[in-house]
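Only a single protein chain was left out; the remaining protein chains are all shown in position.
Chain IDs A, B and C follow the sequence of writing; residue 1 opens each chain.
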Amino acid sequence: GGQSNEGNGESEAPEQTQTKGKIGLVISTLNNPFFVTLREGVETKAAELGYELVVLDSQDESSKELSNVEDVLQQGIDVLLINPVDSDAVANAVKLANDKNVPVVTLDRSASDGDVKVHIASDNVAGGKMAGEFIIQQLNGKGKVVQLQGIPGTSAARDRGKGFEEAIKDSDIEVIASQPADFDRQKGLSVMENILQAQPEIDAVFCQNDEMALGALQAIEASEREGILVVGFDATDDAVKAVEEGKLAATIAQMPEVIGSMGVEYAHKIMSGENVPEYVPVDLRLVTK
Amino acid sequence: MNHPNPIVRNNTLHNMFLKLRSIIGLLLLSAILSVLSPRFLTYSNLFNVLRQTSLNAIIAVGMTFVILTGGIDLSVGSILAFSSAIAANMAHNNTSAAVAILTGLVVGALLGLTNGLIVTQGNVPPFIATLAMMTMARGATLVYSNGQPITGLGDGFYLIGNGYLGQIPIPVIITIGALLVAYYILSQTRTGRYIYAVGSNESAAKLTGINTKLVKTLVYAISGFTAALSGIIIASRLNSAPPTAGSGAELDAIAAVVLGGTSLAGGEGHIAGTFIGALIIGVLNNGLNLLNVSSYYQQFVKGVVILIAVLLDRRKS
Amino acid sequence: MNHPNPIVRNNTLHNMFLKLRSIIGLLLLSAILSVLSPRFLTYSNLFNVLRQTSLNAIIAVGMTFVILTGGIDLSVGSILAFSSAIAANMAHNNTSAAVAILTGLVVGALLGLTNGLIVTQGNVPPFIATLAMMTMARGATLVYSNGQPITGLGDGFYLIGNGYLGQIPIPVIITIGALLVAYYILSQTRTGRYIYAVGSNESAAKLTGINTKLVKTLVYAISGFTAALSGIIIASRLNSAPPTAGSGAELDAIAAVVLGGTSLAGGEGHIAGTFIGALIIGVLNNGLNLLNVSSYYQQFVKGVVILIAVLLDRRKS
Partner (left out) sequence: MLLNMRGISKSFPGVKALDNVDLELNEGEVLALLGENGAGKSTLMKILGGVYSRDQGQIFLRDEEIQINSPRQALEYGIGIIHQELSLLPHLSIMENIFLGREKISILNRIDWNYMKSRSEEILSYLGVKNIDVTKPVKDYSVAVGQMVEIARVLSMDGNIIVMDEPTDTLTSQETEFLFNVIQTLKNEGKGIIYISHKIEEIFKIADRVEVLRDGKNIGTVKVSETNTDDLIQMMVGRKLEDKFPRVCMETGEKIIEIMNLHIPGVLEDINFQLYSGEVLGFSGLVGAGRTELAKTIFGANRYSGEIIFEGKPVKIKSPQQAIEMGIVYLTEDRKQEALFFEHDVLFNMTISTLNDFVTATGRISKNREVREADGYIEKLNIRTPSLYERVINLSGGNQQKLLLARWMMTKPKVLILDEPTRGVDVGAKVEIYNIINQLKQRGIGIIVISSELPEILGICDRIIVMHNGRITGEFTHEEATQEKIMKCAVNL
């Protein structure tokens, strides 16, 4: 369920407006509504607390991310919020910040090395598991499932797939097709069309993000096949709407906005010298009708 | 008057076939797939493949024009995204589908025209001009849509991507239409000849009185137009225009053109080849999905198959 | 024999400068940035830019060789990923850094060689051959690394991307080295002449007895090698080799080459221009970040600036 994470840092916000520190946000991509929302969370909160904000987009490229961190460190920021492209590949970027004594907060994905003050995230593996469990429950533990994967080799694709597979490992759910559709709605559509051609029997589809899920939905609707459960991931606006309309069975809400705003809150705490925990989990929520 | 050799009227059909050797690759690929997957050769799957291919094929039609002049257009994916976002936004706000679609097409053609003007008036190499347009139009799309997909496009808009005329999906009909028009222009009209001439020898074209700048500007406008057309069909099929639509579309389109036997140096090539090239790519994607090839191996297999398809008809030249 | 116009002995320096008109774009860009951001012209930021540019510049060095022959190499990003994965895996398993790095470089060169053989022996257009290699090598990387980044590469490996020689970052030194070697080969050796010759007029080159196939094979091998070199530096900098490394690297590298004044048609161009081209791209990325241009606008601005940079020196031709 989605408890009120917002509560965490609200109290001290208003009187700190005059701090006027500078926060850098290096975000993995802004071509994906999930991260756009995350950024919005950061922006809103930073404005509210009166911080100056620098946002850089890594375009899902670890080396671009490293350059971005270098560049943002040139600008004399007080805290670095980073949403890594990849947990492993971000380590050196974190160390760069460490060298300059800029505290680092990781958002959504962790860093496997380097000194990170706080990690704020909802776990992709757990999300994948949640989706798997939902499908098991809906299908009564048995059925044929299709998985649409994200861009091969990206951490989101890996972790969500891993969680999903862990969940269904011990059930009688059979994954009859698992194909990459690159987190892309159009590819979700065409890959699903092809799978529909190949598979006469499909009970459910797990998509590693909502964009692909919405594409897959279009394909299923056009094929006029009934009774196929589609589960997405991210709870983007479009997806939540589709859930409300009863088209999408469920989507996993990671509450990117909350992750973003909490990031700023914790940055604020760090700057004010407060102690912060190493890991702040943000709950996942299964969005269903 | 003596002619050492009688003037033979060439057998255009035979000639055509020679030029379309890439068809061998397509047929072989299809044959293998129909053996490997019983589902491949079904009526419904073939239409499925055709409909999927149509999106790339339409872009590739415009790309063929550009490449025939010796140019290249990297901006098709971004133009596609921008013009479909414009059209989708209008449709979303209850403008009639026809007006929205038309506007989208005009926007695409105008962006293409801009490419053409940059290339011809600014004397900028096409690669750079369209690369710049690629990032500019993508940026403009992201700004315009604030990074969010534009969704809810209404029933009229839905038809162009999802409707049928009789048994045939409308996108397939549009593709066939685009191919026929392109074929007609390229092989039956002056403009077509001029396009080939510019690609074959630009300075000669200039000295034979061809307005080469006009011709070159035109092909980019056509490419922008077809990119927009494809973008509108995509938006209609998805009932949504994502700002990331069409990323990477340029590679697929160029690949279709080159697989179809059109030389990147310009001057030589065939629109029918482009369609075959697009089909090779479409059939391949479909086949890999049907066979459920695991995602990591897919890319590898894709590369190998493309190579084999080309090698089949390139051993001589 | 009499010539109406006095023949001027050309001043090579002046000549060089003419050829490198793109430097105007770079200087102007830098000037504007240093006015707009006080941070730009700091010592540390300049080294920062240089180090960032080095990754693209190294790939672009190899790409220059390929483009000078009239070819193109789309596979650099994937070759980069594959060879860095191989090297990283060895380093991860405690092979000495030197051996790991060398192996990575050899693998890159071999993949490039394969490109060359496909192009020359199979008579496949470079665009298609390297496009196929692009997906094949990416697939192979994913299979090899099982989609996981390979991490924990040890201290020896760390140096090549992060170390300094005196004040200068090692990647910058490597880049300068690569540029000098390329300069030497291209302007002072036979091989260099043959590369220009093949790009200038392939059939004439053949008539003069040049083994054009050998030359063409060589340039792809060089490009594979430099891609691998860049990949290893990236892996070292990230202390990790992600399987997605280098996606899109081909466009940046080609853009650097073309911005630097090398014609995609081959035969004409300069390695120094390539470096300037890479710097324009690097400075631009850095500048946009320093100025905190919002990400959607960045792409737009990037396109505009690239256009202006080219227009500055292309008004005549």
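In the analysis below, a residue touches a chain if its C-beta (ideal position, glycine included) is under 8 Å from a C-beta of that chain, and two chains touch if they have at least 3 such contacts.
All values derive from a computational prediction rather than experimental measurement.
Engineer: Touching the absent chain in the whole complex: find that residue among C:Thr42, C:Gln121 or C:Gln188.
Structural biologist: Missing-chain contact among the listed residues: C:Gln188.
Engineer: May I ask which residue of B:Ala197, B:Ala228, B:Leu290 or B:Leu311 touches the chain that does not appear here?
Structural biologist: If we include the chain that is not displayed, B:Ala197 is the one touching it.
Engineer: Of the residues C:Leu26, C:Leu55, C:Ile210 or C:Leu264, I need the one that contacts the missing chain.
Structural biologist: Checking the options C:Leu26, C:Leu55, C:Ile210 or C:Leu264, the one contacting the hidden chain is C:Ile210.
Engineer: Using the touch rule from the top, list residues of subunit B that touch the missing partner.
Structural biologist: 1-5, 7-10, 15, 184, 188-190, 193, 196-197, 200-201, 203-211, 267-268
Engineer: Take the complete complex as the reference. Which residues in subunit C touch the chain that isn't displayed?
Structural biologist: 1-5, 7-10, 184, 188-191, 193-194, 196-197, 199-201, 203-211, 267-268
What we mean here is this: only the chains that are shown with their structure count from here on.
Engineer: Taking each chain's centre as its mean C-alpha position, how far apart are subunit B and subunit C in Å?
Structural biologist: About 29 Å separates the centre of subunit B from that of subunit C.
Engineer: Touching two or more other chains, which residues of subunit C qualify?
Structural biologist: Those would be 142, 147, 295-296, 298.
Engineer: Taking each residue of subunit A in turn, which ones touch at least two of the other chains?
Structural biologist: Answer for subunit A, listing residues that touch two or more other chains: 30, 152.
Engineer: Under the definition above, what is the set of subunit A residues touching subunit C in their complex?
Structural biologist: Interface residues on the subunit A side: 30, 54-57, 59-63, 66-68, 70-72, 74-75, 85-86, 88-92, 112-113, 151-154, 157-158.
Engineer: Touching residues of subunit B toward subunit C in the complex: what are they?
Structural biologist: 74, 118, 122-125, 127-129, 131-140, 142-143, 146-147, 251, 254-255, 258-259, 263-265, 295-304, 306-307, 310-311, 314-317
Engineer: Tell me, which parts of subunit A touch subunit B in their complex?
Structural biologist: Going through subunit A, the ones touching subunit B are 30-33, 36, 149, 152, 176-180, 184-186, 189-191, 193-195, 197-198, 211, 214-215, 218, 222, 237-238, 241.
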